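Below is one structure, written out as structure tokens; the observations come after it.
Only one protein chain is missing; all other protein chains are in place.
Every chain is named by a letter (A and B) in the order it is written, and numbering of its residues begins at 1.
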Amino acid sequence: MGEIKTAGELNKKYLREGMWPTIFCNGCGNGVVLEYTFWALEELGLDMDKVAFASGIGCSSRLPGYINADGLHTTHGRAIAFATGLKAANPDLTVIIFTGDGDCAGIGGNHFIHAARRNIDMTVIMINNFIYGMTGGQLAPTTPIGGIATTAPYGNIEHPFDLCVVAKALGASYVARWTVSHPYQPIKSIKEGIQKKGFSYIEFLAPCPTAYGRRNKLGDIQRLWEWYDKNTILIEDYERIMKYGDEKEKERAKKMIQIGVFQDVEKPEFFTEYQKLVERLQGNTITKTSSVKSKKMVVKK
Amino acid sequence: MKYKRDPKRIREVLGDKIQFILGDMACVYGGLLAGCSFFAGYPITPASEVAEGMARLLPRVGGTYIQMEDEIGSLAAVIGASWGGAKAMTATSGPGFSLMMENYGYAVMTETPCVIVNVQRTGPSTGQPTLGAQGDMMQVRWGTHGDFEAIALAPSTVQECMDLTIEAFNLAEKYRNPVCVMTDGEIGHLRERIVIPDEKELKIINRVPATIDKEKFIPFSNSQIQKNSKVPDFPTFGTGYHTYVTGLTHNIYGFPATDKQKDHQELVLRITTKITDDREKLTMVEKLYIDDAKIAVVTYGATARPAETAVEMARRKGIKVGMLRLKLVWPFPIKEIQNLASQVDKIVVPEMNLGQIVHPIREYSEGQCEVVNVPKVGGEMHLPHEIFKYLEGK
Partner (left out) sequence: MKKEIRICGFGGQGVILAGFIIGKAASVYMDYNAVQSQSYGPEARGGAARSEIVISDKKIGYPRPTSVDLLVAMSQEAFDTYRDDIRDDTVIIIDPDLVKKHSIGRPLYKIHAQQIAEELGNKIVTNIVMVGAATSIFGFLKPDAVRNAVMDSVPSRFKELNLKAFEKGLEAGKNAKPGL
């Protein structure tokens, strides 16, 4: 640790060279999140032989391909379930999942819910671009009301899914959301998430200029960043307004997307508890098998 | 803590050498004996007893049982566990098997060893949950999209539920392919005597781990260690090989090559021929009175039970009838069927469906003999006389 000072050095250490160049468009937020992750890994000083990545389907799910580490690029929405088995087989692995809003909140919602509920030790990094980007801009469960998508050409009328609220309600150990316009907090959150023994969920609002921006007058990356500025609010600010603000301020705050650390708690983790169960049973078995069977005798016909 | 197979502990947990147990439970025993250390499943009749047995016994040998949120997640977790180095299995029945089809294909494409026990029932849809059938004999072969080869075993007794589950793990590890144990609600819910093999009687195959220099390692090519093997060496996650595993068409380095005809063809040919090259080596059949037979029953799984009784009835009447039982249905034993068709006048195929395996039998008998479909649906196995009447020459 401490050796690497520049992004160039960082990339040299963590990128998988054979996969270059990436499939990402200009202005895409995925690279930024990858960079955050590299800095977090570097600051933690983890042995990359013992860090494994998993992902589903979508642009963000391609990220493990660009990392010089073990990576399981799975089926659409199922990465968390795959990672559950991986973690069970080798609890020494640090397991990090890259997923997108369609992958995680749409097709993979149920796996997300149950891994959070079980509090399985893994870090889920969800990159939310409000749209199905890889397939060309279809409506996502996270698309804001009024947003335009190829499958919502007249504007979205569905209520968007807030996975941070869900993760928090399910008691996930660590829940945070940032945008890719934040410089340091994301790295800190990824570090905290990885270090947390339990289910960590970190969401990033990240631009997709090609599939979302272009259709929503946010094609210019500068405008997208401004949109994040105007439409997000720190949890602390939100709570202050709810306490002391006037009605107008409250109404406005309610329409904004909250960012920050939603939850940071210590809670029993699934495989840790499972290991205790195994140890408890191993103590018991021997007495159980040796006691009962004395009365039997074999009867010949 | 990583799992280490401990034969003494496994036997301690399994108990007496001779037992009278359910077919479903015998699959659990087979898994444990083979070294299965991870099971993920979802409740479904008539397969739930497999999950229940695993939940009870697996933690006692130090393995991990987890009940997932659905069958999709179950097979996903099993595949993940396999990449973590575990021998892993799940169990399900028709509707759950349908849900597993996508990840079944993923396991094929990524060459992930794993075992699926399918305690078959019928459909379409929810069908008859509590009753047995042979509803998925074609789904296991063709159910996921694209070109692939299935490996599927079909036990006819409770003993075979155990023995063939062990075999399934061996084949999965050897060929790096998902292997299905196609049992059914009849056999799964029968109790019979089983004899648990001693450690020295057991044949256990483990995947060949990648051991060569990390710089030189190629994850998706012919083995770099074993001569003449199309099965790549396995780079368990966490051992420093930094492997990228994807369900996309990939080149030998594991990198997506989705728009490359040649890469796709090479990949798909390798992952199918690694199995079909060994078709005859893999063939597992049991023959009864075949030598002088003029009529043959070709059967598998539960149906072999009434078929055997029917054949015995016919023999007592002096009719020259034999039985060929397929213990391994896929890859299909082409040569056995060709040979049989050239010998007999008629092949009778009883199945607990409207006719599934009768199709490849017809295909590979190549018109050399008559092939008769004897279907029975509704959740009951054939009565012996329902098969016997096709053996009398009527």
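Quick note on the criterion: a residue touches a chain if its C-beta (ideal position, glycine included) is under 8 Å from a C-beta of that chain, and two chains touch if they have at least 3 such contacts.
Remember, it's a predicted structure, so these values are computed and weren't measured experimentally.
Checked against the full complex, the candidates B:P59, B:P219 or B:P306 give a single residue touching the omitted chain, namely B:P306. Which of B:I225, B:L269 or B:L383 touches the hidden chain is settled by the complete complex: it is B:L383.
In the full complex, subunit B contacts the hidden chain through residues 16, 18-20, 130, 186, 189-193, 305-310, 312, 381, 383-384.
In this section, only the chains that are shown with their structure count from here on.
With each centre defined as the average position of its C-alpha atoms, the distance from subunit A to subunit B rounds to 36 Å. Within the complex formed with subunit B, the residues of subunit A that make contact are 16, 18-19, 48-50, 52, 54, 64-65, 68-75, 78, 81-93, 110-111, 113-114, 271, 274-275, 277-278, 281-282, 285-286, 289, 293. Every residue of subunit B that touches subunit A in the complex is listed here, in rising order: 1-3, 9, 12-13, 15-16, 37-38, 40, 59-60, 62, 64, 66, 68-70, 72-74, 76-86, 88, 102-103, 106, 235, 237-248, 253, 255-256.
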